[in-house]
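A single protein chain has been omitted from the complex, and every remaining protein chain is retained in its original position.
Letters A and B mark the chains in the order given here, with residues in each chain numbered from 1 onward.
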Amino acid sequence: MHIPDGYLSPVTCAVLYAAAAPFWAIALRRVKRLLNTKLVPLLSLFAAFSFVIMMFNIPLPGGTTGHAVGVGIATIVLGPWGSMLAISVALLIQALFFGDGGITAFGANCFNMAIVGSLVANAVYRTIGRGAAITSTRRVVAASLAGYAAINAAAFCASIEFGIQPLLFHDASGAPLYAPYPLSIAVPAMMIGHLTFAGLAELITAGGVVAYLQRSDSSLLKLTAPDAPDENSIEKSGWRVTRPLWIGLAALMILTPLGLLAAGTAWGEWSAEDFNDPAGREQIANASRNQSPPDAPPEGLVRLSSVWTAPIPDYAPPFMNSAEFGYIMSAMFGTGLIIAVFLLGGWIAGLINRGSKNAPPETGNN
Amino acid sequence: MNPVSNHKLKSTPTRKKRRGSFIERTLSTLIRKTERALFAEELARKEGFLQKLDPRVKIIGLLALILDATLARNFFTIIFIFAIAVLLAIVSHVPLRTLAVRTWLSVLTFTGTIALPVIFITPGDALFRLPLLGWTITAQGVTSALYLLLRVETTVTLSLLLVLCTLWTHVLKGLRVLGVPVVFVVILGMTYRYIFVMLETARNMFEARQSRLIGSLDARESRRIAAASIGVLLTKSFYLNTEVFMAMQSRGFRGEVYTLDDFMMRGRDWLALAAFLLLALAGFWFGRQDSLQSFVNLHF
Partner (left out) sequence: MSDIIFDVQNVTFRYDELTALDDLSLSIKQNQRIAVLGANGSGKSTFLRLLDGLYFPDKGTVSAFDEPLTEESFQNEEYAFRFRRRVALVFQNPDVQLFNPTVFDEVAFGPLQLRWEKDEIRRRVTETLETLEIAHLKDRSPHRLSGGEKKRVALASVLILDPQVLLMDEPTAALDPKSRGQVVDFLINWGGTAKTVITATHDLDIIEDIADFCFVFQNGRVAGFGTPAQILNDQNLLESTNLIHAHRHAHANGKIHSHSHRHRFHDHDHDHE
């Protein structure tokens, strides 16, 4: 998930730096207002925590292990803004002091994992966990799904970034200069990997740590859920009222990536001939891990792209009229829409609350 | 999905068999990370060309070359920058073996795997048709795969040079002098410092687990232990956070941080800066032309 230098064009990198900048600024302002003078040690320690978490090998089903980013658990404990900053700092340390992950791609990595990841995790955790007692199983479910959704959203953003490279950046002969796979391959390849496998590491981490904290130190979970009812006062009805909501959301979450998957194959830039030519289709199928491509360019794609190209007058610069431009715009529109929805959810759900009182000095020694 | 971190710096006695438990694997990752930092520190204290340069010059110079390598639209420029990187490594006493194993080979296997299918699926002029399978290798496909590989090799080498030839404390001060807000620089420094405290805590935790472990863990138990370890670290970071904050307050910290920045640009530094910028400019200029064009220019 850490994009190294060389996979993304400098223009893409610059755009993603620019996209990340306002989030950093807002996050810094919010966290600073909330924490006042405590900002420096808090961010440092949680960035260090995030960094070390990224080293952990999380046991996955089937006897293998995978790495988690820790964005789910960071968001649950610190809130989306604190998590955004802590993970960004951890990524910067990786790039600057350990030579891992790109320097030019730092903005992209932060955008995907720290920013989109935190916002999505927050929205999911808030929505599913709303009103649940701190020690309820529902919080564990909410946390697991938050981690899973966050990392998949991040992977999706990365796959879009990869996928638009060959469209936009190629040399005179048509050879892609950076990440070479079109959206039709990049999106399914990344998403299949994350939906089935890499996402589980994040799911297990977020859910498992919340379950652990419920038993050992539930005060840490109260920071982002100050209004959570006590264990005893929780009524059954609270669960019943919100249940359809969160079941619906879970279903949506599971279906959305599937939908994106299907759409992903459609978002490619293979020409109509490629779709009709059996050899070409075979190649696409091989490349997209035996996902056989549709027989014809999907209609939805044509319609979507024309949404964007139609209003553009003929005298506009030629690139704006091209099909590629339409695809990119729709891809960006789709991503933006998802983020906007999650953002809105997060906004409504409210913001992180103040920290709890200090811990006694003798209790948490070494 | 990190091409560099998946490969170790040098083989260590702690390395366990390929498919150890997650505890063994995590332990070896943690140990490797610590060792790398120590190795970098050792190298950064050597008397090499890059080591002796002012950190600001190094940061600006190497970043400019990284940018060049990502901007370049032809092989010659990328290879040229790669050659500069190798040269810098040699004059800075960075063992080429380390670079070859830790960087070049690992990028080759990781990015190479990603790049391989590209030579078949990129539409373009057919070069060769594989017998039996009937897949066609296209010129554009090969070009594209080479771009990716060369670019990643070059940029990873350059960023590793920065890491290996600069004390991390100098990178910090360099950033400060280059105008990065002091609060970020302080946060970066504290993060790096506490990464080692956390790495050690994690390492002790896993070593204790490992020594108590009889037989193998079932999957459920493994996951529980992994989550509990992260939970312990999280609790620890909260504890350290309140304590460190008080230790800072006790010495007069009131939210704003002040630091000492003392760097002196010497003649050699200015010269190196000029050389870096000249190289970067040249790289930028030649990098603008497409591969085919420069190919044509060279031959006719």
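One rule holds for everything that comes next: a residue touches a chain if its C-beta (ideal position, glycine included) is under 8 Å from a C-beta of that chain, and two chains touch if they have at least 3 such contacts.
For clarity, every value in this text was computed on a predicted model and none was experimentally measured.
From the set B:I79, B:L217 or B:M246, the residue in touch with the chain omitted from the display is B:M246, counting the whole complex. Considering the whole complex, the residue from B:I79, B:L108 or B:V197 that touches the absent chain is B:V197.
Chain B residues in contact with the hidden partner, per the touch definition given at the top, are 41, 168-169, 172, 189-190, 192-194, 196-197, 200, 205, 232, 236, 240, 243-244, 246-254, 257-260, 262.
Heads up, the rule we're going with is that only the chains that are shown with their structure count from here on.
Residues of chain A touching chain B in their complex: 1-10, 13, 36-49, 51-53, 55-59, 61, 63, 65, 70, 73, 77, 89-90, 92-93, 95-104, 166, 170-181, 185, 204-205, 207-209, 211-213, 216-217, 220, 274, 279-280, 283-284, 286-287, 358-359, 361, 363-365. Contacts from chain B toward chain A in the complex involve residues 1-5, 19, 22, 25-26, 29-30, 33, 36-37, 40, 63, 66-67, 69-71, 73-74, 111, 115, 117-118, 120-125, 134-135, 139-141, 143-145, 147-148, 151-152, 154-156, 159-160, 162-164, 168, 171, 183, 186-195, 197-199, 202, 219, 222-224, 226-231, 233-245, 248-249, 253-255, 257, 290-293.
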